[in-house]
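Would you mind keeping the following structure in view while I ask a few things?
Note that one protein chain of the assembly has been removed; the remaining protein chains are unaltered in position.
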Amino acid sequence: MISVKGITKLYGDKKVVDDVSLSIAKGKITSLIGPNGAGKSTVLSMITRLLDNDSGDVLLEGENIFTQPNSELAKKISILKQSNHLELKITVRELIAFGRYPYSKGRLTNEDNALIDEAIDYMELGEFEDRFIDELSGGQRQRAYIAMTIAQDTEYIFLDEPLNNLDMKHSVQIMQILRRLVRERNKTIIIVIHDINFASCYSDNIVALKDGEVAISGTKNEVIKKDILEDIYEMEINIECIMGHQICIYFDEHADATVDDFVKEQAQI
Amino acid sequence: MLKDYKNKLLVGLSILALLVTGFYLLYQIDMDIFFYQAPSRIRRVAAIVIVGVAIAVSTVIFQTIVKNRILTPSIMGLDSVYVFIQTTIVFLAGVSSPLLLNSQLNYFLSLILLTLFTLFVFKYLFRLTRNNIFILLLIGIILGTFFGNLSTFMQQLISPDDFLVLQNALFASFNAVNENLMLLTAVILIIMLIIVFMDFHSLDVLALGRDAAINLGVNYDRKVSQLLVIIAILVSVSTALVGPIMFLGLLVVNIAHELFKTYKHAYLLVGTSLISIIALVLGQMIVQFVFQNSVEISVIINLVGGVYFIYLMLRRGRK
Partner (left out) sequence: MAQKLFRIDILIIILIILSIISMFVGVIPLSINEIFNLSEQQQNILATSRFPRTVSIIIAGASLAVSGLIMQQLTRNKFVSPTTAGTMDWAQLGILIGLVMFPAINLFGRLAFSLVLAIFGTLLFMQIITRIKLKDVIFVPLIGLMLGGVVSSIATFIALRTNSLQVISGWMHGSFSTVISGRYEILYISIPLLIIAVLFANQFTVAGMGEDFSKNLGMNYTRVLYTGLFITAAITALVVVTVGMLPFLGLIIPNIVSMFKGDHLQKTIYSTAVLGAIFVMFCDILGRVLIYPYEISVGLMIAIFGSFIFLWMIYRRVKTNA
């Protein structure tokens, strides 16, 4: 379990993250949602020590992560940031092998190689193994990076907008993999995500941020509610239950004129 | 298969380096003055190896940190500072000053001031600019322009005879390198190399970028600032030993990337060092045998490196 206690981040005089406290339950997917500029990515970066915080603590199983050696932490938590542009000539397998660095420090053992193979199989990357990263499509590349975190074999996995720039098919694919990781390997996954319906369908818990503060945090059924979301996003949101999922509908009902006409025609008939 | 290719390449480069060096040592050697000529050529080769490796290693590491193939540590105004130091000595103390003529004294003075300047730009400004390496370099270049103009101004005020003496000190040359200093530089270089090679795997990780490196458990900020100190020392010792060679690093690292096509620093560090030695020996041969020492090697290297730089810039976009 990770407990975040009152972390704050200042840019100049501006508090971009203000006294955020939350706890992350083991073996669940927790989504961080909220409007642009709410501080989601900043919170994620602070919890994973990528960014120094100005105050507050992050406890991992009761121990402060800021005082732990970085090399030990890399065996417990992993973080994948959005948009990894790499101009390196590096193959998929070599990238995934980096996941073993916290354990092997670059000298791969047979056991490391076995785990790398397993990660490649798990993400179904076998045919791309020897291709260079910059030759892959967006979805394949994202899978390669996730394979690296699988090879890193940490209990906690943080992902910053893993669906960025992916189409629907690949987005669903990635989310299914994350669910599988939780189910089969009992991982704890924390993601920053923009699409509220992906958050609603695939996560267990949701933390909503607004203006650098926690607006609400709870199970997805506690958070995906009309009045709560309307308050956070400051727009009209309707929630329908479709095939057992709470789906948010946030389009202007007059958006499509042809639908309007269709409704009128129906009414006349 | 790929690994095999890279190893063969390394062997090939080593053989080429040996051939070029051997050719340089034996070309037009005059048996009558053999005992004068041979040691002098060997000395130059030794200086070339030291400087070549120092510049190659520092440039490879620097480019890994800044994640950019075009920038090198020597563009941040270090050559201007070197010129400024030498000019100030002549301007204030005259051409007969031991600070200029005694190569050991000059070496230590230059070394200390250059290292201080580099450390100032790297360490202090690194924090100030919040790790923005581009701004850092820009500040370095601005300071370089500032020192350059001060030097030009002082150079106008000294006599033309004094200027000719000064001019000799301003350009890199392997012709008159002091043996003791060479030994000292070699020792410093070897210590730095040991530190780098003890942990060269972490360089591979750094190449992935800050976030990924931290994720994999590298203490990024500390590692980078340690490497920056090593770079500062390497660049400063080579400049203090022979003078500035601005575009050497750019030239050899990019050739190494073209040849090896890898991110692995084990290959890059060794390969770049070999290419660097080959380039310098070739340059020295041109200076010595073609121009009869009437042109300085740094000018030749800058010319070739500079043209290559423009070629690189124009070619990049086409891909």
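Going in written order, the chains are labelled A and B, and every chain counts its residues from 1.
Here is the rule we go by: contacts are C-beta pairs under 8 Å (C-beta built on N, C-alpha and C of every residue); 3 or more make two chains touch, one makes a residue touch a chain.
For clarity, every value in this text was computed on a predicted model and none was experimentally measured.
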Note = The one of B:F108, B:F163 or B:F197 in touch with the missing chain is B:F163
Request  = Give the residue, chosen from B:N7, B:S40, B:T152 or B:N180, that touches the chain omitted from the document.
outcome  = B:T152
Key: Residues of chain B in contact with the chain not shown   = 68, 70-71, 75, 128-130, 132, 134-135, 137-139, 141-143, 145-146, 148-150, 152-153, 155-156, 160, 163, 167, 171, 246-247, 294-296, 299, 302-303, 306-307, 309-310, 313-314, 316-318
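We take it that only the chains that are shown with their structure count from here on.
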Distance from chain B to chain A - Cα centre to Cα centre, in angstrom = 44
Message = With touch defined as at the start, can you tell me which chain B residues reach chain A in the complex?
response = 67, 200-202, 204-205, 207-212, 214-219, 261-263
Ask   = Considering the complex alone, what residue numbers of chain A touch chain B?
value = 48-50, 70-75, 78-81, 84, 86-90, 94, 98-99, 101-102, 105-107, 152
